[in-house]
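All protein chains but one are shown at their positions in the complex.
And then chain A:
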Amino acid sequence: MTALRARGLTKRYGSDNTLVRAVDEIDLDVPTGQTLAIMGPSGCGKSTLLHLLGGLQRPTRGEVWLADRRIDTMSERALARLRRDDVGFVFQSFHLMDELTAVENVELAALLAGRSPSRARKRALYLLDRVGLADRATHLPSALSGGQRQRVAIARALSNEPLVVFADEPTGNLDSAATLEVLRLFDDLRLHGQTLVVVTHDARIAAVADRVIAMRDGAFADDNRLVGTVYDGRR
């Protein structure tokens, strides 16, 4: 089954002389359970692409499908609900609420989605345990290391059992040891069949990806030659 599909996806900024093709006619199919890494230099359009795929931005042209739902033409309300219930986001700078504990940060998404407080808490504690932070549940983010904060953010992203988790430079603010923790966690998600799309500058993500796409000037520069050779086989 296809978790994510894009056809002719295009995002332009500016006009005429200042026209920037941030994303240029991209076609993409991400099967359920695939870990896809999209790599490329700063400004190649990879973050914009992630925002289009995750419903954070609307394309200038083209279509995006999440499972069997077309999302680029959805109403704002439907899109907000989709972002809340069906996808998870992980950002470079964690975006945790400073005044909430780890477990409160994780359960917030489930509470907003209408789960009962007790179910939300139970699920949050389970997820914190899964990311190896069961003993940090009541800590505030300020009392956690960078790697631990990112793991809390990943637990939060998993809160509503999303169809796809999108990660934007998830290891960008982390040192070598913390990066290793996050990579292990992504590898674990991959083995459990979680569909994951990561845009990154960090080639170490390739270690846990099923497929690596190199992006250049808003387009895929090096995908076909990777697919089916070294990166596309599930281990």
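The rule is short, and it goes like this: a contact is a pair of C-beta atoms (placed from the backbone, for glycine too) under 8 Å apart; a residue touches a chain by one contact, two chains touch by 3 or more; residues count from 1.
Just so we're on the same page, contacts and distances are computed from a predicted model.
K.L.:
Out of "DNA-binding transcriptional regulator, PadR family", "ABC transporter, sugar permease", "Fe-S cluster assembly protein SufD" or "Chemotaxis protein CheA", flag the one the UniProt entry gives for the chain missing from this complex.
P.N.:
"DNA-binding transcriptional regulator, PadR family"
K.L.:
Among A:20, A:108 or A:214, which residue is in touch with the absent chain?
P.N.:
Hidden-chain contact among the options goes to A:214.
K.L.:
Looking at A:87, A:127, A:183 or A:196, which makes contact with the chain not pictured?
P.N.:
A:183
K.L.:
Residue-wise, where is chain A in contact with the chain that is not depicted?
P.N.:
41, 176, 180, 183-184, 187, 203-204, 206-209, 212, 214, 216-217, 221-222, 225-226, 229-231
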